[in-house]
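Here's the structure, in structure tokens; my notes come after.
One chain of protein is taken out of this complex; the other chains stay put.
Take a look at chain A:
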């Protein structure tokens, strides 16, 4: 996969992930062009199109378009399901995900995508594994906070004993 874009019906880019080195200028140009092409398409049209030298696979979920650019030999249908699996992961993590979740927790959306896809290839297709990785990270954070609190308590305690 070359890149993945999430954008709204109004043409606002919500998430972008590039898997090949591309200059910022070129990125902006591609995003603009591609959004125009995809947003102009009607609902019943097919989810695949040829654009430049790439195959575009896209699907709309509520107000958001999920759009992947894949190489010529890549399988279109399975890419469609990559999108769906990603949506399921977001949904499971946020609990019926909506566009606002992705706006306000954009960093989380990136983390989830990173756990799922790496360098444009699927890292794991199991929903459980991916979410476990994310939740572990959240958990790790809490544990650290607890340990830190504990350390502070111990310090105070030590100070108290000294006195």
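As a convention for this text, a residue touches a chain if its C-beta (ideal position, glycine included) is under 8 Å from a C-beta of that chain, and two chains touch if they have at least 3 such contacts; residues count from 1.
The rule we apply is simple: contacts and distances are computed from a predicted model.
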### Query
Just by its UniProt name, which of "Neuronal-specific septin-3", "CASP-like protein", "AP-2 complex subunit alpha" or "Calcium and integrin-binding family member 2" is the chain not shown in this complex?
"AP-2 complex subunit alpha"
#### Entry: Those residues of chain A which, in the complete complex, touch the missing chain
13, 16, 19, 21-23, 25-26, 28, 42, 44-50, 53, 72-73, 75-78, 80-82, 84-85, 93-95, 98, 100-101, 103-108, 110-111, 114, 118-119, 121-129, 133, 136-138, 140-142, 144
